[in-house]
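Questions regarding the structure given below will be posed in turn.
One protein chain is absent from this view; the other protein chains keep their places.
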Amino acid sequence: MATPAGIEPVLETPHNGRQVQRRLLHDPAAVIGGALVILFILVAALAPLITRISGHGPYEYDLGALDETTAPAGFGGGISARHWFGVEPLTGRDLFAVVVYGARTSILVGVAATVVSVALGVLIGIVAGYFGGWTDRILSRTIDVVFGFPGLIFMIALGAIAPPRFPKSLLIILVIGFFGWPAIARVVRGQTLALKERNYVVASQAAGAGAFHILFSQLLPNLAATIIVFATISIPGKIGAEAALSFLGVGVPPPTPAWGRSIGEAISWVQTDPMFLVFPGAALFLATLGFNLFGDGLRDALDPRSESLGR
Amino acid sequence: NPELGSKGASQTPQSSQKGGTLNILTAQTEISFDPAKSQSLAITSLGLVNRRLTTWDISPDQPAKVVPDLATDIGKATDGGKTWTYTLKDGLKYDDGSPITSADIKYGLERSFAAELSGGLGYHKGLLVGGDKYKGPYSGGELSSIETPDDKTIVFKLNSPYGDWPWVASTPAFTPVPKAKDDPNTYGEKPAASGPYKVESYQQGVALNLTRNDSWDPKTDDVRTAGPDKIIFKLSQDPTVAAQALISDSGDAKNSFGAQFVPAAQLAQAQKDPNVKGRLVTSQPGALSYLAFNTTRGALKDVKVRQALQYAADRQAYKIAAGGSISGENATTLITPGIPGRQEYDLYPAPDSGDMAKAKKLLAATGHASDLKLTLVTSNDPIALAQSQALQQGFAKAGVKITLQPLDSNALSEKVTGNKGDYDLYLGSWQPDFPSPNGNIQPLFDSSQIGNGNYNTSRYSNPEVDKMIKQAIGEVDQDKAGQLWAEVDKKIMEDAPIIPLTYTKNSFLHGSNVQNFFIGAFPAYPNYLKVTLKQ
Amino acid sequence: MNTRVTTPVLAVDGVSISFTAAGVPGNGGWRNGGWREVVHGVSFDLLPGRVLALVGESGSGKSVTAMSTLGLLPATARFSGSIRLQGEELVGASTRRLRQVRGGQVGTIFQEPMNALNPVFTIGNQIAEGLREHQPAMSRQQAKQRVLELLDSVEVRDPRRIARAFPHEMSGGQLQRAMIAMAIGNNPLALIADEPTTALDVTVQAGILDLLRDLKDRLGMAMLLITHDMGVVADIADDVAVMKDGTIVEAAAAGAVFAQPQSSYTRTLLDSVPRLAALRLTERPATPPDSIPVPPEPALAAQLVGASVVYHGRDLGSGVRAVDDVTLSIPRGESVGLVGESGSGKSTVGRALAGLVPVASGHALLDGVDLARASRSTLRRARTRLGIVFQDPASSLNPRHTIGRSVGEPLRLQGRHDSAQLRSRVRELLEAVQLSAALAGRYPHELSGGQRQRVAIARAISTNPALLIADEPTSALDVSVQARVLDVLRDLQAGLGFACLFISHDLAVVGEVTNQIAVMHHGRIVEQGPTNTVLTMPQQPYTQRLLAAAPVPDPREQSERRHARQLLSR
Partner (left out) sequence: MMRTARFIGGRLLGMIIVLLVITFISYAIFYLLPANPAQLSCGRPCTPDRLATAETFMGYDQPWWQQFLNFVGGIIGGRTFGSGQAAIHCSAPCFGYSFRLNAPVTDLIWDRFPVTLSITIGAAVLWLIIGVGTGVVSALRRGTLLDRSLMTFSIAGVSAPSYLVGLLGILLFGFTLNMVPISGYVPLTESPVDWLWHLILPWLVLAFINAAIYTRLTRGQMLEVMGEDYIRTARAKGLSEARTIGRHALRNVLIPVITVFGLDLGGLLGGAVITEKVFSMQGLGALLLDAVGNLDLQVLVGITLFSAFLIILANFVVDITYGLLDPRIKAGSS
């Protein structure tokens, strides 16, 4: 829980975009991951267009597609030319549209929460690492405190506290983002500690540079690789967190589609209508897998040590 | 051996079948047998261990009757319904063999006033003379409006006439509690048993075991058959998992029944499987499920808006969301089927899936053709969410935008019964605590029941209606009272503070060895007291 | 090569080594092609009782050649050639046989002992492990005994304590000795020592070299010594092989190589090495040691007066007194050298003068400004009169900034130039350090070490500083590169006339570029004076020891020095 497994500092690796790109393209796993990521981002962005083609929105009831027991009528949870993934039980909503729009929720929350975490984590980590002393001590204790919090409980509880006017998705983004920052703050702090001893930082200081200049001009560019890799690697975790909240019934409120909620509902239907679990479950799995594969590949591509470590 | 069909077919209890261990699967995480803290129905868990002055006789296809339990009759009213007198039966004993006296009943009632033991049904608290000031036996001495002239007799003095008092006397607080055994901290786990079972062990969140109380004399008891030797409540059971286990009917599940409604998915599965269908028991239309308008908020203050919205309810999608036609029947009145005095009427006739055109037209007339944006607070459980979404998509067709705010049960009741009233719509259902129109109407529409933890969730306040309710409550003659209540019913619906959606039907599953498992007309719950196991 | 009759212990014949270009495992075969040969057909023999020194600049292939003799090349390498141990071919031998050879018949000492020892096991444990591996009959108790003997034979002070110590609890010299003990534990026929003294102070280095020589004589081992320090070669080698770009360009007896280098490369190599003047050790100090020449109030570029610097660790408490009551003056236009062994506080003095660490007591004056009392803006202004060049060329330039940006940064911070002016100034500066102005658009990793160090100098002089602090500006560079950088520095100083504090542990380098010198030891300045005087007639015993320990690239002179040093330490 400290840091996502295998995150190692990617310090000062001389790299340029083309080199990284070449390495990524040579890694079949990263290519598959990248393709999945692009696919899901496209699906999320173009959801309205896609559902216009498939013919059903995610909020349209089609009670006619259900049998008298309210389960989807027909084969495979109602799979047909009209409903490509079949329909939801109880409502007859088009499962394909629900899954497509679910990608919106997942990707939006996953990415936005990561942005929140990374922004907070980098800011706090860099400040703690650079200024040291009491600033560091206080911030490090703060990191401990947030680490000590059982995050999930608070995510659930905060959902109940927030006023109804406060948009729930924003709240979820903020909450997931908030509990994610200590991990990156620790990494950034550690690297800042190492970087600030570097001679070029000292040289800049000796040339009369202020703290602001050093933080943003000297340190931040060198942290960029770490931050990018960290961000990519933590997106799947955040997507998972959103899905877990939805699964527990405290995610974005219905009827906004969310994979986690669909999975949660589908548990009950697993024996009657297994396809209701299969489609959202596969979507969630593939999206997470895509980001993981891509993040992994990116880290390898940015980290020269990943090469030539043999015997 | 005739089994119960899905319609709750009639069957006479066979008291000859004794023995076995019955499992009751419930999602509840805790059960307290402390009568002062309980809101339990007379025919469920508490009824197995604790007897009250009166109780309910529930049998298939018969309206619920209030019948004597510890007392010899359901109460003698004098003083125009302000004084009620009861006499105890002979030969009543606790599980330790000591006799049950009228003083124990008085003590049991007194302790229900203590702050330490709050949470139970407390209709008596406001009715008994001096009840509003009384602080319970631990600090407030005795309550003088309950008199026990001798060990067998108990007399209640009320503030005002109350025709439903015999029903009130069947609530948990009218259970005898011997003062010597009363440790308020632990009484809920170790109650003095007056019924056919006593508590053997209790593990919070996991299980509660009941065994026979040998001191219970079946001759003094007409409503309990006490079939199984042991009854185990399995707590914290996920309703889906429990239903799946009951459907598979293997091992322990054969001797089990679910205390929870069967979730929609398993309902569908059970209906399709002929082997299971016979073990699915569905109640008569019972509790009223309704959409309450917060009549103190914005456009909803306007009765015309509320009336217009009556037509926008998509009851078809709503019913399907709860499992289809097996989940209930369309509702139009406030008094529910099976309650004496109910009169059928429909002030806002519309097709099953609503009359959106009419709703739109009426809304346009009020100047809210497309600007209505309302929040709907609802319970955060799958069925309620599905139902809310069904209503939401219906209202959307009438141009009304609804935002859902799902809340966990306590947060929800906090919100709708609290004093703030910061919600527009509330999706709820109401099962009266006793089968009288009073129980249907007064808690939901009397202006004294707004906020402070009470259930007038539409925050409906009409002095005229208040007056009519008061009059009906005071009427001791049941026929006359019924007439009065029917008038109140219609009067309220003219103001349209709620949309009655359905009279819900509840479905339960039981294992293949479970017999005499039935649901009466009221309440829509299985009667635990008569369940037996095939031997 | 040699007409000696003795048969070689280890014969290396026609060894070529290649690496996969992309660095992916080659044997898996999922990407072929792209081999880069780094060693091309190298041959040499190791003879019993003799030391063969393999010299050459960084990257010439010394280490990989040595590794290949024991089959320890990484999986990414491809090998061809023949390695014979006492006539037995090792190439293609079974793993079992190779394991017997490794650590058994052939011992190895690696560069950087800190990394070469496993941090989580004790020294004794790691030495014993090698013993028992090759002598299975040895009991634990015997092994323990043998470990103590070995540690004793490598002359560590308290063998019992060292045996129980973890690597991080020991000094570099001790670690290196432990490594040697481990390598000779099984009485090997041959010893391969890959830069055994590079990371060590000269005084420590001298001790280790003595030890190796002694061991070789006692055990009659053949020894391959890899180094790039010609002084070390002069000190210990019997034969020399000079490597360049993966081939041996010259191989001969040591005396011959120094006296008449055959290849032009060897000549450049020898010429680039800065030389110390001959050492004259006076029996007794002629002048009292505290006769620090107090210049008659010259204009000072910077000054430390009775300054102390204390570093605080995590637990507030004592802390390290890295600089202790130091008084040092740097007159305008003069260059002052600061020498001393590692950790003696040289860099800290530099930092104190730049105001990068506060002085705990005393004063640090820069251009007449008392750094401890100066306001933030005065401090900034004073710092613009200062340039710093750091020890490690790799870490002194921001890898994410172009060369031009780095060089121009101090000017940009002053904000007095527009971007066109800035660009032309950067061009001027690069040319001043003899670099092409075209380099401005490149990133540091696209430059060689020497180029990078010159860029760092360009940056340091960009603001026309009154004082340049050069902290070991050449220690990471090859001698030939070092010579060029020193040239540049000297020329610049002559042209621009800045004062210079030149920090180095290499006495010869300091001797070449400074006219004043101060010697530090344990945070104090023990001797100070004109460079010539101090380097030729040191007064203080510590300075004498330091000077005597510095090897010079001339076998004859070096043996005299060794003799003098052995006298001193007596």
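We just call them A, B and C in the order they show up, numbering each chain from 1.
Note that contacts are C-beta pairs under 8 Å (C-beta built on N, C-alpha and C of every residue); 3 or more make two chains touch, one makes a residue touch a chain.
What you are looking at is a predicted structure, and each value in this text was computed from that prediction instead of being measured.
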Practice task
Indicate each shown chain that the hidden chain touches within the full complex.
Solution key: A, B, C
Completion exercise
Across A:Gly64, A:Gly133 or A:Pro150, the one contacting the chain not displayed is A:Pro150
Exercise for the section: For the chain that's not shown, point to the residue among C:Val120, C:Ala137, C:Ala420 or C:Ala494 touching it. Expected result: C:Val120
Problem - Interface with the undisplayed chain - residues on chain C - result: 24-25, 28, 30, 67, 70, 72, 99-104, 108, 110, 112, 115-121, 129-130, 133-134, 166, 168-169, 182, 313-315
Fill in the blank from the handout: Touching the unshown chain, chain A contributes residues 1-2, 5-6, 8, 29, 141, 144-145, 147-150, 152-154, 156-158, 160-161, 236, 240, 243-244, 247-248, 260, 263-264, 267, 270-271, 274, 277, 281, 284-285, 288-289, 292-293, 296, 305, 309-311
Exercise for the section: Name every residue on chain B in touch with the hidden partner chain. Expected result: 29-30, 32, 37, 39, 114-123, 125-126, 132, 135-136, 138-139, 184-185, 188-189, 203-206, 235-238, 241, 244, 380, 408-411, 413-415, 417-418, 433, 443, 449, 452-455
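Going forward, only the chains that are shown with their structure count from here on.
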Handout entry: Distance from the mean Cα position of chain C to that of chain B, given in whole angstrom
Key = 88
Completion exercise
Residue ranges of chain A touching at least 2 other chains are none
Exercise for the section: Provide the list of chain C residues touching at least two other chains, using ranges where the numbers run on. Expected result: none
Completion exercise
The residues of chain C that touch chain A in their complex are 19, 22-25, 74-76, 354-356, 380-381, 383-384, 386, 388, 390-392, 395-401, 406, 409-410, 413-414, 443-446, 456, 459-460, 463
Completion exercise
Note: in the complex, chain B contacts chain A through residues 240, 244, 263-269, 271-272, 316-317, 320-321, 323-326, 375, 377, 380-382, 385-386, 388-390, 392-393, 396, 403-408, 411, 422-423
Completion exercise
Listed in rising order, the residues of chain A that touch chain B in the complex are 59-61, 63, 66, 68-71, 89-91, 160, 164, 249-250, 253-255, 265, 267-269, 271-273
